[in-house]
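Okay, here's the structure, questions in a sec.
Note that this complex is displayed minus one protein chain, with the remaining chains in position.
First chain written, first letter: the chains are A and B, and each begins at residue 1.
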Amino acid sequence: MRYSIFSLLSQTLQGHKGWTPAWRDPAPKPEYDVIIIGGGGHGLATAHYLASRHGISNVAVLEKGYLGSGNVGRNTTIIRSNYLLPGNTPFYELSMKLWEGLEQDLNYNAMVSQRGVLNLYHSDAQRDAFARRGNAMRLAGVDAELLGTEQVRPMLPYLDFDNARFPIQGGLLQRRGGSARHDAVAWGFARAADSRGVDMIQNCEVTGITMAGGRAIGVETSRGPIRAKKIAMAVAGNSSRVAAMAGMRLPIETHVLQAFVSEGLKPLIEGVVTFGAGHFYISQSDKGGLVFGGDIDGYNSYAQRGNLPVIEDVMESAMALWPGLGRVRMLRHWGGVMDMSMDGSPIIDTTPVEGLYLNAGWCYGGFKATPASGFCFAHLIATGQPHPVATAYRLDRFATGRVIDEKGAGAQPNLH
Amino acid sequence: MRITCPHCGARDAQEFSYLGAADPKRPEGMAASEAAMATYVYQRDNPAGVHRELWYHGAGCHAWLVVSRDTRTHAITAVEPAKARKAGATA
Partner (left out) sequence: MSAQPFRLASGGLIDRGHQLDFSFDGKSYGGYAGDTLASALLANGVRLVGRSFKYHRPRGFLSAGPEEPNALVELRSGARREPNTRATVVELFAGLDAASQNRWPSLAFDLLSINRLVSPALVAGFYYKTFMWPASFWEKLYEPLIRRAAGLGRAAGAEDPDQYEKAFAFCDLLVIGGGPAGLAAALAAGRSGARVILCDEDFRLGGRLLAEKREIGGKPASEWLAATLAELESLPEVRIVPRTTVFGLYDHGIYGAVERVADHLPEPPAHQPRQRGWRIHAKRAILAAGALERPIVFAGNDRPGVMLAGAVRAYVNRHGVLPGRESVLFTAGDDGWTTARDIAAAGGKIAAIVDSRPADPARKALADKLGARLFAGGAVMGARGGRQLSGVTIRDASGVVTELSCDLLAVSNGWNPTLHLTSHQNGKPAWDETLQCFVPGSLPADLAVAGSAAGRFTLAQALEDGARLGRQAATEAGLAATASEPAPTTDPETTGLSPVWRVSGGKGKAFVDYQNDVTDKDVELAAREGFRPVEHLKRYTTLGMATDQGKTSNLSGLAIMAEQTAKTIPQTGTTTFRPPYTPVAIGALAGHHRGKEFRPVRLAPTHDWSKEQGAVFVESGPWLRAQYYPRPGEADWLTTVNREVKAVRASVGICDVSTLGKIDIQGADAAEFLERVYINGWKALPVGKARYGLMLREDGFVMDDGTTSRLGDSHFLMTTTTANAGKVMQHLEFCHQVLWPELDVRMVSVSEQWAQVAIAGPKARETLRGVVDPEYVLSNEALPYLAARSVTVGGGIQARLFRISFSGELAYELAVPADYGDAMMRALMQAGASFGITPYGTEALGVMRIEKGHVAGNELNGQTTARDLGLGRMMSSKKDFVGRLMAGRQALVEQERPALVGFRPVEPGQRLRAGAHFIGTGQQAVMENDEGYMTSVAYSPHLKHWMGLGLIKGGAARIGERVRAYDPVRNGDVVVEICSPVFVDPEGARLHG
């Protein structure tokens, strides 16, 4: 059923008895045209775009837990397209454009909110690096403004401008950046894909990939075998485990990233602010909680939880940036496991195994990419060709040297 | 986390820095191939389970350690100095 103010009012009069399930709960069919492993944001978006843009709806999304149980429900909800390198910028800008039309496309309010993303800088060298990035964004048609302290101060009067160890000198602002309601993104894509006939199959863990003549022809699952013409992996955090089922090793390590939310507060900040003298970012949700985070813990982990050193480091950065946060209470912290790729950039590509497609390596930046990732992955699955904005995300780039290393950190995932 | 350094005893993991998988072996010499080197530099097993990994005790004895740690539970079962393992002996 279509969602609108009218359906809401009409249901209100009926005591909300007439709402129907947001998606069906089908049993898996024996065979599909496409199986998508992973019912997280990227998998669900892929399903939606396969069905809506390519007319491929004989598709199953297999999710080992509940829909949206991966990083789409564990992130800090930031959307932005403020990237430096030509392999990235157009891709993230496509994502931003898809975010901008997402509610209408999905008939679901994912609360996409473009309240701005401001990256603070604290030294001349950092300013020049941000200028380089801002200019690259402008060349790619993305909005970017380089602000001085005098412009930042009135925007964020509470920040520590006068007694800081690393004084704020200004910031790079992308006004079109912002946030979205993360769970709603997953649910919106799921509902839209379901409405076009895609089967969303929860509690269905893939335990093996069935091969025949070097080709992937199906999967073994906790709910029995399912065959498919094409099998698409969108299991960031667990990509190596699933790829191993097809005998592949990936240029990926799995790391844990923690995130934090404060108690609900009346509005304090509008957009997203990142601290440039430590690894810290913060925004405030519509519900009032400050949502913030910092560095990955820095060691391989599938445990979905982190440790105190990073927690304290994040709080220290919080206080260094904004000394008024001292009495604000952290309500909850949690961890998500990410595919940390060896150059910090993702992979959307075919694989050496025929019939097996890979969407992986999102590091801690997967949420903002959700629409474009699904869009480009669907394009690849449907046409066999990479989408023009995702041509750099090839699996062989590590062998050829065409790495996309935004930070210049090299082949060490925990430095990206 | 705490890591029991063979030289310094049980120390907070904050004293160490992490590098990654310990077992990939660098292809040495002029005869090594580019492909083998690319595999060494980039490809990882990334297991969900016991992982042999390199930690550097930078705030302590400066030893590189091979730590066996379960990536699902973070439980550490063995720590040995990287220098102690002779080429091929424990890989």
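Note that a residue touches a chain if its C-beta (ideal position, glycine included) is under 8 Å from a C-beta of that chain, and two chains touch if they have at least 3 such contacts.
Treat the numbers as computed from the prediction; the structure is a model and nothing was measured.
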| item | value |
| --- | --- |
| Option from A:Gly247, A:Pro352 or A:Gly408 whose C-beta touches the chain left out | A:Gly408 |
| Touching residues (missing chain, whole complex) on subunit A | 3-5, 7-9, 12, 15-17, 19-23, 25, 65-69, 73, 86, 89-90, 100-101, 103-104, 107-115, 122-123, 125, 127-136, 138-141, 144-146, 158, 160, 163-167, 172, 181, 183-184, 187-188, 202, 262-268, 277-278, 284, 286-288, 303-305, 307-308, 311-312, 315-320, 323-334, 397, 399-403, 405, 407-411 |
| Where the unshown chain meets subunit B, residue by residue | 1-2, 17, 19, 22, 26-30, 32-34, 37-38, 40-41, 54, 56, 58, 62-64, 73-74, 76, 81-83, 86-87 |
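Just so we're on the same page, only the chains that are shown with their structure count from here on.
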| item | value |
| --- | --- |
| Distance between chain centroids, defined by C-alpha means - subunit A, subunit B (Å) | 30 |
| In the complex, subunit A residues that touch subunit B | 238, 240-241, 244, 249-254, 298-303, 307, 309, 342, 398-399, 411-414 |
| List of subunit B residues in touch with subunit A within their complex | 1, 12-14, 17-21, 34-35, 38, 41-48, 51, 53, 69, 71-74 |
